[in-house]
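Report on one structure; see the data block that follows.
All protein chains but one are shown at their positions in the complex.
Letters A and B mark the chains in the order given here, with residues in each chain numbered from 1 onward.
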Amino acid sequence: MADPLGLIGGAGGVNPHGGSAGARARTDTGEGGSFKDALVRNLDEVNAAQQEATRAVEDLVTGERSDIEGVILATRKADDAFRMLQALRNRVMEAYDEVKQMRV
Amino acid sequence: MLISDLANAGSTPVLSEMMRFAGARQRILAHNIANLDTPDFRPADVSVSDFRAALSSAVRARRAAGGGESGALAPAETREVVRAGEGMRLEPRTSRGGVLLHDRNNRDTERLMQDLAENAMVYRATTDLLRRQGDVLRVAITQRP
Partner (left out) sequence: MLAQRARLTAATANMAAKDSVYPDGTPYRAKQIYFAPGDPSSRTREGRQFGVHVAAVRESRAEFGYRWDPGSDFAIKSGPKAGHVRTSNVDPITEQVNAIQATRAYEANVVAAETTKSMIQQALRLLA
């Protein structure tokens, strides 16, 4: 999932099992910065949501919490966000492919 | 390494442990029900709360070690749960309480049926959640949301 144009910060593609997002360099805010920033922020949120969902499921299984509704909502939120990000990423890659094929 | 990372992604380790446990316990509960009328029989069971407590500490350790999204679980060995390779074997204890009936069987039919239903529910919930975790992995791997 490489990112040749450097559209998505400095960390490269989507990683649902990623640890902290601190390694990402967000210092450059060039043209299209607001979109890129939004995308990068979204990445962090999706990651956090997935971690939250994992914790919720684990707590349900071990008995630390007993509200199955909360767990279902947390997992739905995380999964929907992840799918959305994946779809977004696919669109961006398609756009890049199109641009690459343009004859100047 | 990659395969074990996949197998230990997110909530997969907890869910697989619980699923194995519930599956193994089902055998014990069904055996108790089959022997509802057998004289001198005492129903046996394992302690669910003990298992959950061991699982809980293992989960906490995993979170402390690496953030909670990766890494294997290492639950403490208990008297009742024997792990041999990939399998899990339960060593149940016979119950000592309850009413001793005329055939020297201390069954409590309602309790047995309730335990059976609860265990099946836990099994169903863990398999559903495992399937969901697998879906997340699948989206990441195939990049098809």
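Just so it is clear, a residue touches a chain if its C-beta (ideal position, glycine included) is under 8 Å from a C-beta of that chain, and two chains touch if they have at least 3 such contacts.
Predicted model, so just to flag it, every value in this text is computed and none were measured.
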Shown chains that the omitted chain touches within the full complex
B
Out of B:L6, B:I33 or B:M88, the sole contact with the unshown chain comes from B:I33
Can you list, in ascending order, the subunit B residues touching the missing chain?
19, 23, 26-27, 29-31, 33-39, 41, 109, 112-113, 116-117, 120, 123-124, 127-128, 130-131, 134
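Quick note on the criterion: only the chains that are shown with their structure count from here on.
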Between subunit A and subunit B, what's the gap in Å when you average each chain's C-alpha atoms?
33
Counting only contacts in the complex, subunit A reaches subunit B at residues 1, 14-20, 50-51, 53-55, 57-58, 61-64, 68, 75, 78-79, 82-84, 86-87, 89-90
Footprint of subunit A on subunit B - complex, ascending:
5, 9-11, 14-15, 18, 49, 52, 55-56, 59, 63, 66-70, 125-126, 129, 132-133, 135-137, 139-140, 143-145
